[in-house]
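Removed: one protein chain of the complex. Kept in place: all other protein chains.
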Amino acid sequence: MQRKDYLQNPVEHMKITAPLTVDQLMRQFSGSGSFGAGRLAAACDVYEKMLRDKECTVFLALSGAVIPAGLKVLVSDLIRRRLIDVIVCTGASMVHDAIEAVGGRHYRSSWLVDDHELYKYHLFRIYDILVAEEDYIRLDYQLAELYSKIAEARKGEPLSSREFSWELGKYLSDPQSILRSAYEMDVPIFMPAVRDSEFGFIHWLHSSQQNRKNSLVVDAFKEVPEICDICNQSPRNGMIVIGGGVPRNTVQSAALASKKGMDYAVVITMDRPETGGLSGSTLKETISWGKVKDEADKVMVIGEATMVFPLMTASVMERLGAEFRRQPPLLLEGAST
Amino acid sequence: MQRKDYLQNPVEHMKITAPLTVDQLMRQFSGSGSFGAGRLAAACDVYEKMLRDKECTVFLALSGAVIPAGLKVLVSDLIRRRLIDVIVCTGASMVHDAIEAVGGRHYRSSWLVDDHELYKYHLFRIYDILVAEEDYIRLDYQLAELYSKIAEARKGEPLSSREFSWELGKYLSDPQSILRSAYEMDVPIFMPAVRDSEFGFIHWLHSSQQNRKNSLVVDAFKEVPEICDICNQSPRNGMIVIGGGVPRNTVQSAALASKKGMDYAVVITMDRPETGGLSGSTLKETISWGKVKDEADKVMVIGEATMVFPLMTASVMERLGAEFRRQPPLLLEGAST
Amino acid sequence: MQRKDYLQNPVEHMKITAPLTVDQLMRQFSGSGSFGAGRLAAACDVYEKMLRDKECTVFLALSGAVIPAGLKVLVSDLIRRRLIDVIVCTGASMVHDAIEAVGGRHYRSSWLVDDHELYKYHLFRIYDILVAEEDYIRLDYQLAELYSKIAEARKGEPLSSREFSWELGKYLSDPQSILRSAYEMDVPIFMPAVRDSEFGFIHWLHSSQQNRKNSLVVDAFKEVPEICDICNQSPRNGMIVIGGGVPRNTVQSAALASKKGMDYAVVITMDRPETGGLSGSTLKETISWGKVKDEADKVMVIGEATMVFPLMTASVMERLGAEFRRQPPLLLEGAST
Partner (left out) sequence: MQRKDYLQNPVEHMKITAPLTVDQLMRQFSGSGSFGAGRLAAACDVYEKMLRDKECTVFLALSGAVIPAGLKVLVSDLIRRRLIDVIVCTGASMVHDAIEAVGGRHYRSSWLVDDHELYKYHLFRIYDILVAEEDYIRLDYQLAELYSKIAEARKGEPLSSREFSWELGKYLSDPQSILRSAYEMDVPIFMPAVRDSEFGFIHWLHSSQQNRKNSLVVDAFKEVPEICDICNQSPRNGMIVIGGGVPRNTVQSAALASKKGMDYAVVITMDRPETGGLSGSTLKETISWGKVKDEADKVMVIGEATMVFPLMTASVMERLGAEFRRQPPLLLEGAST
């Protein structure tokens, strides 16, 4: 590079007037450095491109407790407008969703409360969010019943975690539920570690009270071709990662195994790369594997997701218009049904 | 506490429609958990309270390279509307400001460039921001001349870093400059580590070419009573901290030394408390010292400042109205002049 | 508390002479603050207590890429001396182990290499560690053959991930392999997200070439009672967590579901609590759930595991003596076989 090539893009200082819409602020962010604001502005651009690309399947990899913290309705709205086509998440996220769908609630409290007192009160803490054991128990009873019905209908035929998610969505009637919304919209939800959640423990309670032969079976590997086929059949693929962990790895591996490589990628995380963990690994690193293409539109936002993701979606929705709805890529339909 | 006391504040899930103004989004954030969005919403509320409190002096503690990254105009606008009353910052921040005020620029690049090539090109890197050595040199020449004038006018009488800042502001004519804006608006700028910047190195070059007796002298301790008097004379005090380090410590220590304790506090940082460093220390910890009052409105936002601070200011400006201007607390005038 | 109660434990400054054994240094660390050294010293004490408690089952929750980075032999040695009784890990960790067991290697490189060049060379990067695609392929062939044998022997009967791990261990002959060591020593290895790894993708390739009916089936939920029974039948339980994610959650949930609560806990992580993610959540938070007992010996070390965990083990091995071997708690035997 020549010296002058480095000096092409002067920083444009933000000018904050009021009122600004979210997208107007993101436009101000786009001329700044990549410390945080510049990355967030770039993430809005990447998400917008994914959505305007009619042949792109949009994956959301979701970890952490962002659903109980306030993102449930945002995610279900994105599903209903098909601004997300596939979800890969922890079992816990969908447990949180299901708890609210059957009438439970999450409560804001403080991270400095007396945890032993909470223990005595049967209140569980997730940072500053509380949930009552009774809300878990209400869910447990309903799940046990549902498991019996599924097992009976399936006659021992194992489900994938995606099929299991849709069974849950079919059962739950709350229109704000992510599981319900995904079921209604044919959006697959994969839970590669579904066993590591209340869904797994209820299965244990349920099957120990009955003849195990009649219990529901989730085949751990059955979902692998399902998600790989989606990647494979879609002309282009994009991912938005919240957090990291197994969901991020699963989405990236699907892109690798299907020999496609992501065309668009946004990662929102607070993790750092130096520990060698997947969650903090850079998008640059994914190129070596073929998980994300070298030429992909991609950016990593170092920030907390309940702050960053709504900013991104509010900005992009503003660009696309309130009425914007997407149709999923044609090839996907076959895969998800 | 009773069990039911913990269950008073159910999470209100965000509902993102478009377009949303920044403040409308912050209102959506206020019902969520304190992972990030909830803290940011709380920070907007605290800043609004500071500004509506006519007897509160608002301190901005500024570290890191946020000025070259895009916050220069935002900060100078805040000064001109007196939404900030006092600044405490590193010398480097004001060097960045001065470089642009005398015609230099900062450029957006990448954090993955070849640093040895930059070295050969005399381009300096701050994460993804570049600045050319020639822009430093242009500043150097002007500073050397200015130092002579100040030294002559002062006749050996030492300056505080605050007086030095105002001398810089008097000299610079760029209305977007923070130093200039502060000078025009009687906003004191303290640089407790002023020596650790180009201001210090120019002094060395300048004084080594001349009879040292005639050189400008900055008295390191002279500013201590100046900032303590401001805290002391103000009925109430509030601080906004970007980053941490010496600026945060200086502001907090002024609140301690003047036996006032901050009444309002917002800290924006990515540092964590476990290393024992000041930058990541919690606001809870400051209570033990009397730096921040136990009953103060206070919140720490774990996030990057070029993203968080403009969000906060856009939201609060929207609440206060485009025409909102503050008058500094009366008692401050005597202190700063 | 009285004022004097706070002033009982003066900091004892470290005195570094040479040579010091690792444990001698840890003893020096024990008088210091809890920024890092004090926490590490406490972690040594907790692990020592776990090991000296003849009725304690020791769980290791393992995430991140610490096995290819250098901890493989350390972990297999711990298994062979029964200083670890149960492992819960990602599928990827055991893939890394298996790759080396069938003759592959991991290589040290740099995190600043050209990832597109690596892609063209079929070299995959994990931070600064490289692994060649050919080593994956060698494993793939062997796994495909093994899967057929297992499927045939099982006649459609699903395996738990623990049974699957032991099948792998039975097959691999490398005595330094973790999978092999665990198989020989009756140490269960649970992989709750086993599908999210090469083990899952090989299954896809394998089963797509054959009659699916004859393929190996891993029942996602089958391991739940297995791990809960271990917790339940053991008089006391302790956990060492490296990283976090699904492995940490699985171990903690087993303690919760079996209504035991961990009696000892060491968490080694770089994650922070404010995002609400499980990996960075505090041990204090686990008390509210009953995952860890309020009165448990517990400590969280904020540090990177390839540095922290060997320090801990070297220190504790020194205390226990080179010949120290543990017998697992009696009740465990029934559970793990």
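Labels for the chains are A, B and C, by order of writing; each one numbers its residues from 1.
We adopt the following convention: a contact is a pair of C-beta atoms (placed from the backbone, for glycine too) under 8 Å apart; a residue touches a chain by one contact, two chains touch by 3 or more.
On a predicted model such as this, the values are computed, not experimentally measured, just so you know.
From the options B:Q28, B:S63, B:S177 or B:S234, the residue with contact to the unseen chain in the full assembly is B:S63.
Within the whole complex, the absent chain has one touching residue among C:P225, C:G303 or C:P329, and that is C:G303.
Checked against the hidden chain, the listed residues B:V22, B:V73, B:I99 or B:L123 yield one contact partner: B:L123. Although one chain is not displayed, chain C still touches it through residues 1, 3, 6-23, 25, 28-29, 31-38, 40, 64-66, 68-74, 77, 105-114, 117-118, 121, 123, 126-130, 132, 176, 270, 284, 302-308, 310-311, 313-314, 317-318, 320-322.
Residues of chain A that touch the chain left out of the display are 33-36, 39, 272, 274-276, 302.
With the whole complex as reference, residues 63-66, 69, 90, 92, 111, 115-116, 118-119, 123-127, 129, 158, 161, 192-197, 200-201, 203-204, 207-208, 216-221, 223-225, 228, 243, 245-246, 249-250, 253, 257, 270-279, 281, 284-290, 294, 304-306 of chain B touch the missing chain.
Everything that follows uses one rule, which is that only the chains that are shown with their structure count from here on.
Compare each chain's C-alpha centroid with the centroid of every protein C-alpha atom shown, and the nearest one belongs to A. Between the CA-based centres of chain A and chain C the separation comes to 26 Å, rounded to the whole angstrom.
Rounded to a whole number, the gap between the C-alpha centres of chain A and chain B is 36 angstrom.
Centroid to centroid, with C-alpha atoms defining each point, chain B and chain C lie 45 Å apart.
Each of residues 64-66, 69, 111, 118, 123, 126-127, 129, 270, 284, 304-306 in chain A touches at least two other chains.
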